[in-house]
Structure formats: C-alpha cells, structure tokens
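Below is one structure, written out as structure tokens, with a few remarks after it.
All protein chains but one are shown at their positions in the complex.
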Amino acid sequence: FLKNQPPQSRTFQPVTTVKPLEPDSSIWGLNYPNEYSSLLATANNDTPTFYGGSAQKSYLVLDPRLVILFAGYSFAKDYNQPRGHQNTIVDVQATKRVTATTHATCYSCKSSDNPGLWAQMGMEAYDAQLFSAMTPNIKDPIGCANCHEAGTMRLIITNPAVAAALKSEGIDWTTYTRQQMRSLVCANCHVTYYFAGDNKVLTVPWGDGMRVEDIIKFEDDANTFADWTYPGTGTPIMKARHPDYELYTADSTHFKAGVSCADCHMPYVRDGAMKYSSHDIMSPLLDPQRSCGQCHTDVDVVLARVNVIQDTVHAAKIQAEDALIDAITALQAATANPNSDPALLAEARTLHRHAQYMWDFISSSNSMGFHNPDEALRILQNATDLARQAQMKAAQAANDPSLLKTGVYDSLDPKPTPAP
Amino acid sequence: FLKNQPPQSRTFQPVTTVKPLEPDSSIWGLNYPNEYSSLLATANNDTPTFYGGSAQKSYLVLDPRLVILFAGYSFAKDYNQPRGHQNTIVDVQATKRVTATTHATCYSCKSSDNPGLWAQMGMEAYDAQLFSAMTPNIKDPIGCANCHEAGTMRLIITNPAVAAALKSEGIDWTTYTRQQMRSLVCANCHVTYYFAGDNKVLTVPWGDGMRVEDIIKFEDDANTFADWTYPGTGTPIMKARHPDYELYTADSTHFKAGVSCADCHMPYVRDGAMKYSSHDIMSPLLDPQRSCGQCHTDVDVVLARVNVIQDTVHAAKIQAEDALIDAITALQAATANPNSDPALLAEARTLHRHAQYMWDFISSSNSMGFHNPDEALRILQNATDLARQAQMKAAQAANDPSLLKTGVYDSLDPKPTPAP
Partner (left out) sequence: MLKKILLLVGILVFVAALGLFAWATDASSYLGHEPSTCNNCHVMDAQYENWTHAAHARVAVCVDCHLPHQNAVSYYLYKGYSGMKDVLSFTFKTYPDSIRATQQTDQIIQANCIRCHSDTVENIVAGPQPFDRYCWSCHRSVAHGERGLTLYPEQDSEVYKK
C-alpha cells in the first residue's frame, strides 16, 4: 500500500457543521481533534526558559525597577510573564490589576465568547459594561472562534478594534495571503492598545503607522492621552502593551524573509500520515528542533544567537530603566521645588513621557528583543537618551545641578516590592 | 557506477618557485594568474555604495560632526572611506595625517615589502624610523606576502604585532582551521591598534580580550594611554581604528554560523569551469549575487535587510555624536570655569574618554554596522548614555545648569569643514 501511488487526496470530511462564531472549541474539535487537543495542552504548560517560557513568573519580582516605573498604576501591583492560551480567563480574573471599576474591555482578548458577543451587542456597548457585569457571559478561554471562520476555517480578523485600526491605516486585510494571515491573526490580540474615553472603548493606535514614533504621535495627538499621572512628577504616562505584531513587522529579519508568527510558534507536527499545525502555542525555545529546525539546519547555532540577542537586549533595557529612574528622581525634586521654571518642567515631562513609552514598547513586548533585535536596540537607545535629557531638563528647571545624580536605583536598599 | 573513476589528477604544477617573503606579487602571479589579476583589479574600482564602496569619499565632508570630534588631531584634517588594496601606498603617502614627524609604523599595513623588512630588521627598529626614511624601501602595495606563505600558499599571520596580540590572549593561531584562517588573515590589518612609547611600536590592545570594554580597560591600564588631548576639555582621548575583526567576531550572526570574511569579500569566481577566490576585494554589495547569493537564494531580501541595518546603525551613530558634541561643549565651559570642582571635572573627562572610544569603535569600523548589528547598537547606546553622563558631570563640576543645553551641533551654522 505504500507503492507509488498518486498523492493521497487529503480532502477533509467534516464530522459536524460548526455554526458561525461558535464559542465552544470542543464542537470545532469534533472535526479537528488534533488541533483541539493541542490547544487544550496550553493549559498545563509550565516549563520556564531563561527569559520566557510557560511558567508564571512575576516581572515585578524579577526586576523591581518596574515597581518604580509603574508607581501609581495597577501594573505596580501585579504583572506576570504570560502563559498558555487556555489560561486566559483564570489569569485575567486573578490579576490584581482588575478592580471593581474595571471595564469589560479587559475580556476582549481572553475569550472565544467575544466574537459572538460583539456581533450581538456591538463592541462599544460591550466595553461600556463593567468587568464584573460581563463575567457571567465569559465561559470559554481563547478558542477557535478567535482565529478561524467557521466553515472555511480561514484565518480572520475577529477583533473589531483591530479591524478598525487596519482600516485607519488603509489596509484591507481580506486581500492578505494565507502566509500573511498566519501572522495577522495574532494581531487580534498581540498588539498595543488603549481605552478611549469614559466608556473605555478598545482602541489600537495605528492611525499614523505602526512604528513606535507613529504611535507616540497618535497618542500625543489624541488629546495627550494618558493612562495615569506619574506620582510626584506629574507626567501624563501612556502604557505600552505587548506590541508583538508591531515590533515584529518593523522590518525584522524574519518578517522581511516572509516568516510568520505561526511558523515559529505553531510548527507542524505529525500524527501518523497527517501533518497539522501545533495549536499548543508556547515559547519556541521549548521545542526548537521543530520550531526552528525546519529552516535552520544547525539549531544549536541559532539558539546560541538567541542567547546573545536576549542578553544584549536585556542589558539595554536595564540601562534604559536606570536612566529613567534617575530622571524620575530628578523630576520629582524639580516638581517639588516651588521655584522651578514651569515651561522647562513641562519640557522635562514630555521627555519623560516619550522616554518611558519607548522603553515600555520594548519592555512590554515579548521575546526579549528576539522578534526584532535591531529595532529593539534602536528604541532602547532613544529611550536612554531621552531619559537623560529629561533629567537634564529637570535640573535646568530647578536650576539645581545636584539633581544630576546617577545610579539612583543601584543605591536603593532594600529594593522595592510589588505595590499592595 | 561507470562514473566511479578516480578523479583525473590535475595536481597543480608551479611555473616558478617563489622565495619566502617575496614582496613582488607579479612573481607569485606567474603561478597563480587568476588570483594575481584579480588583485590588480582593486586599483581601478571606484563604484560607490550608499555607505561604502570603492569611491574615495571624505568622511569629514559626509559628516562634519567628525571634524569636531577629532578636533586637535590629525583625523580632523583628512579621513576617507578606504579603497582597494592596490591603492595603499598612494593613499598613505597622500594623506595629510602623515607629517614630517610621522613614524614608519604607518607603513605597517600598506605593503608586501613589510614581512621581508620585519624579518630583516625587526619590527621595533622598523617602527622607530621616520615614515620618510622608510619610504624608499616601500615599493609594493598589499600583495601575496601579506597573507600567504610562499611554497605552501597557506594563509598566515604576517604582522608581528598581531601575532603578539594573539599570544597575549593565549591563542595559538597555527592551530586554526582553514575556515578560521579565512577570517584571521584579515586581522593582519583590519584590527584596532595604538603606537606604544616614543618609538611608536605598533600594539594591538587585546591583552584583556577583544570586546570594546576589554580594550578600554587595557588602554586605561596602559598608563591611561592617549592619542591626543582634546582641546579645551583636557580629555586624554584614545582613537579607535577599524576594529573589523574584533567587531565581527563578537558573536555576530555570521561569525557564529561559521562564515568567514573571505566568504563575503572573496567569493569564488570562475575561469572556465575552474573556481578560484576573487582577490578583487571590495564591498560585497557591488556583486551581491556572488557574495551573498549562494547562501541566500533571495538576494533582494537580504539586501533590503542590509539597508535597514545600515540606516539604523547610522542613525544611532549620529545620535551618539550629537550627545558627544553636547558633552564636549559643556565640558569645555566647565574646564574654562576656574571655580569648577577638579574631582568632578576629572570624572567628566573619564566619561567623555570612554563615550568617545565606544562611539569611535563603531564609527571607525567598516560596513556601517552590518558586520554585527546588535553589538554595534549596544555599543552606541552605551556611548550615548556615557556622553550624556559626561555632560551632567560637567554641569555638576561647574555647578552650572546652563551647561545642559542639547542640540548644539544642529544649531551650528555654518557646519565645520576639515581642519587645514
């Protein structure tokens, strides 16, 4: 039976018909048991890698500088390395970042119930509700309906905010090829965002482009949008959130070469004669032979490079953080000084705002720079430079060179712990 | 299996016997006409690329910031993009950097006469002579004797200073494989160096390692070695010089993957069926199909990445330069101020010294960062940070926040021109 036969026709016979926007992945799973069971496996992954992996690690404990940099904001309380897709509901309900006044918007990227709910009630109405009010509707973690169109199994944009953002950029995603969709589908969630207005409408700030400078311009223009005001400095800060798609597509090596997110994070596996895409999405470093080996013959070589890149970007990130903390300390003193020049203070705050966003753009994106090493390092150099300029401006505002102290974080003892 | 005959023996029959250290390449060329004629071709290359290529371009005109950064030193007078290997003698004799007091050491990497001269008189005696006194002995530009051992045609280290530096690192180069020698042979010249002592002995500062931090440590320890004192700031500056081998081998992608300098800069070409190594060494971007195309089928993709990398590193380099010029301006004012705190001034100078060396390490190395993008960007971030810290320290020394002005270079009008 293995004789020279024509290639088997692999046309697939569905067992059941899945209705549009079906939230329950187990129903889709009847047709596609391999994809379904590999998706379920993300619930139990817990192996760490040096910078990532699936174990739940607290960023705040690993690097207490973040407690200072997010002071006054919910991220100073609780901020973890992400885990597998099956854990979304558990994790969003457990995080201390969610309080009684939090909006339902926080469920946007956590459940396959959403496409149905959005179709029913509209995204604005969904976002206007409180988190607690939405909870009863949210039963399923991320599932097939977040990525696939029932019936065709095409990859699609399911998040209306992302659809709107693409449109604002003049992009018609329905013209995208299969290979492009293998990245764009992750952009349903792995993008930066902010909540616009009192109804906390989910907004993806791509109107001016997807580079960090474009996003800063867009948020600056949107009435100097701020997530919170930094304590003691008065800086209106905007928080960057996992701009994975933005960073990756900013001319990275792999993106330029046509590689997609799914190529690395969803390598194919074999089940007997069948190949299928692993839906057990995790750090590719946990199975590099499969994830990288299809393209790189010598996996050890590229893994060694991953180490070099991640260590380099990590050091650059810490350097930017140290500069930011020096700047914040100076700016606090300058703000406290009643004689400080207000115009110069305002300039110092703008420098702080931009420096912190640039740093956070890389800090909050995943892979410790591997997705796009050059862009990450470029941005961190800018963050460092702007932070130092913010400090200098603060000293000028207060006309006080004693604010130019460096190495503030190093001299802290004890180091800060997560906010209550 | 009829094909399975032993390959016909075509063992090469030399036409002439080349004597050891033979300076005249045309004699070697009798045996190896392809290699010889391709070496001669480097005389006439003159096609520019965006950042490099073989045209003679003045770095000082392309980026007048260099005139400021090298103020008080010969590099502010004349500093060009390098050209092909056949031009070495013409170019070293034409440069305004050479004066009546210049030592013969400047011929070290310019001529195939050197291996013979060094064997005869010793490198110390050679270096002790004046440039003008050595000129009559220098007839041949770079040639076979700079890279090959006559007879075996093995690639070898011919520069005693490099041999000593390798030894100081505990490296026995004679154990290197052929593929390793295809890079190391370039290290005969494409390395940073300084002239030690009054006899201007050529020294390659690898005693503590080949990373930029190691080299700074080494030169700091060597009695705070300085090439010149920066005018108005009193900073003892050390000049970095084309650390191409150092930068490339600092864990770059290609180095880690086992790629050698010759792979890109001396691709095989064919004479009939026969392949030989092109000795027409130049920018690989002038013949990318050959230089990159065997490894990278889609040459356009990697060329696009080269553009991205070079533009990114170029911007980072300019950013470091702007920070350095701001720092220098502040430090000059602080130095001029009789009330400045001498201890703080000294600290500011050390920061300036290190910032400038880090910047120059990348600025003076070739390929605008392509040889090792991450390392280049990492170093430029450090240079920027240290330059800003130097400026802050200067303001502290003078207790004068008005020294914290940024954007000095931008406000210069007209921009500086090469020193006379």
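Labels A and B are assigned to the chains in the order they are written; within every chain, residues are numbered from 1.
Throughout what follows, contacts are C-beta pairs under 8 Å (C-beta built on N, C-alpha and C of every residue); 3 or more make two chains touch, one makes a residue touch a chain.
Owing to the predicted nature of the structure, the values given are computational and were not obtained by experimental measurement.
For the chain left out of this panel, the touching residue among A:Ala196, A:Ala226 or A:Val269 is A:Val269. Residue B:Gln294 is the one among B:Thr99, B:Gln294, B:Ser402 or B:Thr417 that touches the chain missing from this view. Here one chain is not drawn; of B:Val92, B:Met181 or B:Ile215, the residue touching it is B:Met181. From the set B:Asp263, B:Asp326 or B:Glu375, the residue in touch with the chain omitted from the display is B:Asp263, counting the whole complex. What chain A contributes to its contact with the hidden chain is residues 1-4, 10, 152-154, 174-178, 181, 259, 263, 267-270, 273-277, 289-290, 293-297. For chain B, the residues touching the absent chain in the complete assembly are 1, 3-4, 7-8, 10-12, 152-154, 177-179, 181, 258, 263, 268, 270, 273-277, 294-298.
Basically, only the chains that are shown with their structure count from here on.
Chain B meets chain A in the complex at residues 251, 253, 256-258, 298, 301, 304-305, 308-309, 312, 315-316, 319, 323, 373-375, 377-378, 380-382, 384-385, 388-389, 391-393, 395-396, 398-402, 404, 406.
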